[in-house]
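Just one protein chain is left out here, and the rest sit where they should.
Each chain gets a letter, A and B, in the order it is written, and its residues are counted from 1.
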Amino acid sequence: MSDMTLRQWLLTDAPTSRRHARLASLYKGWLSLRSNTMAMFGLGILVALLLMAFLAPILAPHDPYAQDLANRLLPLGTEGHVLGTDSLGRDILSRLIHGSRITLYIVTLVALIAPLAGLLVGTIAGYTGGWADVVLMRITDIFLAFPRLVLALAFVAALGAGIENAVLAISLTAWPPYARIARAETLTIRSSDYISAVRLQGANPIRIITKHIWPLCISSLIVRVTLDMAGIILAAAGLGFLGLGAQPPSPEWGAMISEGRRFILDHWWVATMPGLAIFTVSLAFNLLGDGLRDVLDPKDGGQ
Amino acid sequence: MTLLDVQDLWVKFPTRQGIFEAVRGVSFTLGKERLGIVGESGSGKSMTGRAILRLIRPPGIVEADHVALEGTDLLGLSEKQMRKVRGERISMVMQDPKFSLNPVMRVGDQIMEAYLLHNQVGKAEARAKSLEMLQAVSIRDPERVMRAYPHEMSGGMGQRIMIAMMLIPNPQILIADEPTSALDVSVQRQVLNIMDDLVKQRGMGLIFISHDLNLVSEFCDRVLIMYAGRIVETCAADRLHEAQHPYTRGLLNSLPRLDQPRRKLDVLTRDPAWAEVPSVGGKA
Partner (left out) sequence: MSMIEIDGLNVWFGHGPDRVDAVKGAAFTVEPGESFGLVGESGSGKSTILRAITGLAPDWSGRISIGGRALTGHKRDRAFYRQVQMVFQDPYASLHPRHSVDQVLSETLQLHGFRDIDARVVRLLDDVGLGQKFRFRYPHQLSGGQRQRVAIARALAGEPEIVLLDEPTSALDVSVQAEILNLLTDLREEHKLTYLMVSHDLPVIGHMCDRLAVMKDGEIVEVMAVGALRAMQAQHPYSQSLLEASIAPGSRSA
């Protein structure tokens, strides 16, 4: 044991404790993710985004709300305003940095609510079958039949504008695809021998769904969530753009584009810089999602 | 006459723990005969068959002095030339016909397509030829089978159709990888008899890959026994039950037999030395 390096200990095929086994399988997943350059690139961007959001007050050169009408619509590269200023003379870089907090907040909440709701509905429908399946999946179909942004708009219009309501609206429109994936996975898992085996031990359906079916569905949902993340950010930005998400003067990226739209011909950078930020983060999530799909695909048996 | 000459064949796969050698320096020849390759799962028998046809996908690596088909080294051919070899000179039958037939195409269309791919003839002739091929594999009602979809066929029927398709280009060598393992015993015999007749009539070389010692000893002329990527023993098929190598003996003794009831079966104890001994030459 003493002449074993940490790497060998983690790569062993014969783990000696529960903790060891879990760490070893995590490490193997990390290794195969690390071998995917593009996924690591995406992960790098996202880590940078996290740091940026965390350290926003330190990193931002200016107060994101401080108006300076004398210096409005300054171009890129101006002394003291690297990315220029907007129509009220606010520093765009500072607003982008602070805006990352709002983006992360929205993304995290949606990523928690929508897949969980979808997982719950999908696995219950798939495992129980019969009328419960029919009722749950028809409800899912009804949600799926609406264009996403239009439905979100309707919800926000009913609930009132604001970030929390935007999150809720996006989540409400985002869960049905997850429910469909979870149900499809459950249908194949349900008839497998290992589920029959645990049924023969007298396990009840709740236990089978939560302990045996969920762990296998979750990995494909995580992949799907990271791939959908771009869409979620864009939906949030879209709501912001339409003035139904974050309210001014909040530096939400979509709202910033909306403001910059008025000057797009003469002062293109005001709308373009937040647009680039959205593009970069969406791309990063897509790249990471692609890499995670290779690592988490349950068909590989975790190898 | 030697159809195929394999000299020092290696198949390697790079893994995180280093390079995994699936086949380690195997040499053998194939004439117009039925050559059996037996071994357990992981012995490298299937990899050997695939390596001959260069069906090992990257990152897998195939190395050999030569894999010569009547003097031409297959490893030196371009992928385009290799496709021609695969279709016309060496054919392969896989274990499960369910995965080898296109589920949304009628059986007849698939056979005719295979025929038209290799012969510049009209549709009517291709059809007549396909019916003939189905009759050659003892399908009693070829007209009905031509119209059917693969899922309407039983396993034995599916495997006959596969064999028929493989034989259309009139190949010199047929590689059969566990062709009857998915079939019931009674059907197994029929399929084997069909293959046997065809090989004899057409003077083909057959490489028959199987885990079933009894089947191989009954059906083949010569047998190579593989263990850990190497050939540990080679013998005439009808003398397989007199095999000398402890591995072969162990495999034979671990089979339950109706005529010799025992309370416990013999368990094969593996000697690490078996994996280290250089490969036995399988030249006829």
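Points to keep in mind about this one:
One rule holds in what follows: a residue touches a chain if its C-beta (ideal position, glycine included) is under 8 Å from a C-beta of that chain, and two chains touch if they have at least 3 such contacts.
Keep in mind that what you see is a predicted model, and the values were worked out from it rather than measured.
Seen in the complete assembly, the chain not on display touches A, B. By the touch definition given at the top, chain A reaches the unshown chain through residues 13-18, 20-21, 25, 192-194, 196-203, 211-212, 215-216, 298, 301-303. Although one chain is not drawn, its touching partners on chain B can still be listed: residues 40-41, 155, 184-186, 188-189, 211, 213-214, 217-218, 240-241, 250-252, 254-268.
One rule holds for everything that comes next: only the chains that are shown with their structure count from here on.
Rounded to a whole number, the gap between the C-alpha centres of chain A and chain B is 49 angstrom. The residues of chain A lying in touch with chain B in their complex are 11, 31. Against chain A, the residues of chain B that register as touching in their complex are 16-17.
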